[in-house]
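The complex is shown incomplete by one protein chain, all other protein chains being positioned as in the whole.
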């Protein structure tokens, strides 16, 4: 706190040293120690070899086919689950906020979303195995009641599609949580103004509502992408660590010795940061472009 | 150092850090409980019970400078990992008082075999009506999407040996071709769509994700007991390629609690500890000695898997195991390339 | 309007089905431990397992510590930034967003390298130190939610004016924080707290890699070795997290409302 | 009276069990400026929203230009509307906002541009400077002018304004209301203006509808409403009113405090000895004895408020305190509190409340 006791009798304008930043110092220190430095450690480590010398080998090694494949499937799952999560979550949030559903639904749905979006990955995996697994409830109901054998049709919970389906369980609620305030911000008068100016509901959505919501949707997508990209527990519990997606490779790397090379582990982690970083950078860039009209 | 001194010193250390001891595995639960009951002054800090052998070795390496609770004192690894880590200098030599009765061991006491079993098929007969009897059966189209290993073949001893066993069967017992044939076998299994690239376990068996799991007979039998007929489980030792696997115990060279570690080994290789393994359906290192001394109760003996299977069992040499380990961990990704699609 | 409502119900219904089915399936499976009948056997097995009790207690204590530390760290910071350092807000927002961008596994990887026993801050050297490190890790993981919840809470009240009002009435900083600011963001703190609770209770990666006996790894372990108990555990985990969330709803009903906020 | 352009006939509106508008009738001529004035919750907005088509009447019908529009959607009614909180589209520039209605109607780009320029001209914002701005870059008053331009650009048949000025501050409010009125006159557009500010309604309307409890209490010009309120509610709601309680004597004499007032006409419905309430506007009362006034009371100055051009003086006379307005006069300082004074008025200005 920057109060000085002496009265400023002197007539000179003397810009006093401000100590206001001290108020955030504890927080910054904490973030530095337990967020920034550990991350930097990894990034730096990915450019070093076991002897501590600078090298690009670790990065080059990322480009071996099996690791590239792991990144590629991770990206695909993340994109797919983020896109679907955005879409379905948006529709549900819309239904809740603007779609005329009874008001009492709002609070339970938001509560549920709070839980589901942060729900532990492991029980989630159990739940999906129990649902869409080979003897899952839904699988059996479809087979026994409707004669639809989804496994014979090529579905597998341990596939790209199955994993995406599982990830949606936390992606959709996250979207609902983020989009609800944005949809709350959609003023009834905008719709009414558009309508009385002769616009059809479709024109209103195309010309007004979607452009306004676009930045929020983009932001949600970027967040969902990172969220899926870093998710370990669900995949780990579903497949018992044998699935080659990046976080699991990395998990194995830290815990075991699959890759026989800790510095490659650093590089793997660095690669994850780069990819989520790029996703967020694209988001910030797109958002800035679509937000000229915002303060 | 006498046993009493060790006990004394271990009590002073007050803690023992173990790693990779699943409670449902080979009677570990009972052995851990027995040790705790005997030495209540020593708390047992159990690290990742689900780790594979390679994970255990890495845990030693990763904690070279670390004496915290993350550093394991003792490990329990597939035999192949014993010599390699000895040469890497990761193990502390120690000879337990019952050292002489142990058959498979490092002469200096860096490691010694603790127990063994054979690889078997654990089958959920709710789903699989026609139970496979040999490795070659697994390739049949009726087992589409059914067969799993019990570990990651890039890290787990059990899975690495499963590949070897399959290869041994395919190569007609030719140990020198087993690794290659094993990888090829799993490549075919994967291409036919029979292989499920998931770590098989009781729940995936029951839920139908992996109705057939290749794993140690003692694990399979323990599963059968816990599942208790729901679903019904059949455990089959394959006709050919019957592979015996030995797990070895050792002390970390960087153990934060070396005395507790020594005491732990003493306990494991004592009569009491060895009988603990037997209760978990596996054969302890001093099995023959104990039997000959008449120390094994009959009801425990009766429950063991049929001795007939063990007569066909192959015990690969250390060299074979080491070569196989390298071949499988190195070749799995590129040859089999099984992955979730 | 009518058409709207039809679509709304449709989206909502399909969504609800998607969310409810796994819960129902898990519950159903957890009751099937005996072949002949539905029983609660799986639950009894889990509840009787001492490791369940130990790990669950551990995680609950961990969650409480994380919440307490998080609140003490975030409330004064967010308050101060709103009051005195508005230009720093983007910085804080960025920092608190990072944990969503940097995967937790990377962060904990860094911890192990940075705070092992041979480092300047050997947190992993003792069980207590590792607990502390894990708790810090959880604070980081929950930061995006905690910070945003509290910042939103602060936005709803006029921080600057309330502070000045309190100052003009003779209050100092501690009084202001404790009697004016904190009570008015109580609901926000609470919602941040419960999300933190949900995160910590089920967290797996950090606990597993720091080798702490917490609930997440226990669930994983049980999942690796048992068939029906994991389902029971999943149901229990759902129920507990849900119970907490229901509690927020309940408690926030009794919290003071900001003037002008109608429902 | 010519054929009404906008006709609201027996319109009712209930939300669930509560009726918020009942049997509302109003005919508005083409080009007329009508204000709805009334306290909060009296149903002003609801009536307006039924005209716009946002709410469906529970009964009755609405005609525009002789055509029944009751069942039409808002986007088929060709009505312009200005909202209290501007409701500009935040993602569109000023020019795009104004052109919105034309664009959705499929008007050609060149035509839109010229109409936007014309509208900006009408609301006196230079197109060059403002056309490309976003709403957040405008002051409240400017935003509201853009909202007006947007509503007018498609040349609607009717213009509705729902408390368009209440979010603005006093000076802007006064200047913008005059601007709205002058634009409305220039374009000759039939307009309904909702407000709860009586000065606003009085100052710019051709006619005012005073509403209360979902009903129209009185419809008339500002002069009629203010000087000949039809109901006690209207009398009290519009302007300041002094109410003197007295007792009716005979021959229209009313005893008020220590004075006596003789009513011009003997009141109907009350009889001698009844308590009566007399109402008097502050500007009808003079300080001192004004020539021609026939009622005089004595009193003491209780309060003096200098309001600018007008000084409002409160005089305690007997049990009542009356407010009176006098013009500021630089030559004579206002009276002091405590001064004993006489006040006078003409009994013709007295209204009898019942």
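Here the chain labels run A, B, C and D in written order, and each chain numbers its own residues starting at 1.
Everything that follows uses one rule, which is that a contact is a pair of C-beta atoms (placed from the backbone, for glycine too) under 8 Å apart; a residue touches a chain by one contact, two chains touch by 3 or more.
Everything quoted here is computed from the prediction, not taken from an experiment.
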Among D:70, D:227 or D:347, the residue in touch with the chain that has been omitted: D:227
Selected from D:17, D:170 or D:251 as touching the chain missing from the view: D:170
Residues from chain C at the interface with the omitted partner, ascending: 157-158, 161-162, 164-172, 175, 179-180, 183-184, 186, 256-261
Hidden partner interface residues of chain D, rising order: 169-170, 196-199, 202-204, 222-223, 226-228, 238-240, 281-284, 303, 305-310, 312, 325, 327-331, 333-334, 348-349
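One rule holds for everything that comes next: only the chains that are shown with their structure count from here on.
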Relative to chain C, chain with the most remote C-alpha centre: D
Whole-Å separation of chain centres (CA-atom averages), chain B against chain D: 90
Length of the line joining the C-alpha centres of chain B and chain C, rounded to whole Å: 38
Interchain centroid distance [CA atoms averaged], chain A/chain D, Å: 54
For chain D, residues contacting two or more additional chains: none
Shared interface positions of chain A, touching two or more other chains: 126, 130, 136, 240, 255
